[in-house]
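Only a single protein chain was left out; the remaining protein chains are all shown in position.
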């Protein structure tokens, strides 16, 4: 063999084209920014027109965005935007909805219980596991500080 | 101007994630975990709320904002319920988002069929 493993991996890396970083980042910025701007408009709608207080309006806006994320995923639109947007559709809460709906749809054929339902969180599950665990960590630290501080 | 701030802050958070995807070996799933934990930590330190006040949905709609909601919730939980709040606070604050994801996800999966990409 002409190369050992390390040499070959280096050679392969050189031969493999990189992702078009500038284009990807630009698309992620614009589309991600646009989704957040829509989220802001929805928040404002709940605050000014529906008269909700700020934090409730934010929760309502998140839920609305989750709804649209789920709907666009079902309508075969979200993945088409995601192809260009990359992290721009991944990071907003709509992407969380996409990561729940897409496996649920995909595995519906394996049944409503062991397919749809059990596969629902294959992608999004880690976010909940680590997010909630981290929040418990925050809670413990906060509790101790309060306890010491009296 | 809230809309401008929402746009560029939200866009920037997504752009950082994109750089991490393209430049490191981190998979999207790992980046989401990293972001939500970062949001929880920043929220716990009280550093994320100022960003939410500045950028509105630009800070609350990205998954980092979800981490912040969890942290704010757990702090409120401890204040109101003491030690029990450590376990109930985070999920309580995130309950709307989680339940909405499950229910909308369930309904969407019932109604729609996946299509082949072309």
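In this document, chain identifiers A and B correspond to the written order of the chains, with residue numbering beginning at 1 in each.
The rule we apply is simple: contacts are C-beta pairs under 8 Å (C-beta built on N, C-alpha and C of every residue); 3 or more make two chains touch, one makes a residue touch a chain.
Quick note on the criterion: contacts and distances are computed from a predicted model.
Taking the options "Ferrous iron transport protein B", "YedE-related selenium metabolism membrane protein", "Stage V sporulation protein AD" or "GHKL domain-containing protein" in turn, only "Stage V sporulation protein AD" matches the UniProt protein name of the chain that is not displayed.
Within the entire complex, contacts from the absent chain reach the displayed chains A, B.
Although one chain is not shown, part of chain B still touches it, namely residues 21, 28, 114-118.
Annotation for chain A: contacts to the undisplayed chain at residues 1-3, 5-6, 8-9, 11-12, 15-20, 24, 73-74, 76, 78-79, 81-83, 85-86, 89-90, 95, 98-99, 101-103, 105-107, 109, 123.
Criterion: only the chains that are shown with their structure count from here on.
On the chain A side of its complex with chain B, the touching residues are 18-19, 21, 24-25, 27-44, 58-63, 65-67, 70-71, 73-76, 79-80, 85-88, 90-97, 99-102, 104-106, 108, 116-117, 120, 123-124, 126-128, 130-132, 134-143, 146.
Put simply, chain B touches chain A in their complex at residues 2-3, 6-15, 17-23, 28-29, 31-33, 35-37, 39-41, 43-44, 52, 55-58, 60-67, 69-71, 73-75, 77-79, 82-83, 85-87, 89-91, 94, 96-98, 100-102, 104-115, 117.
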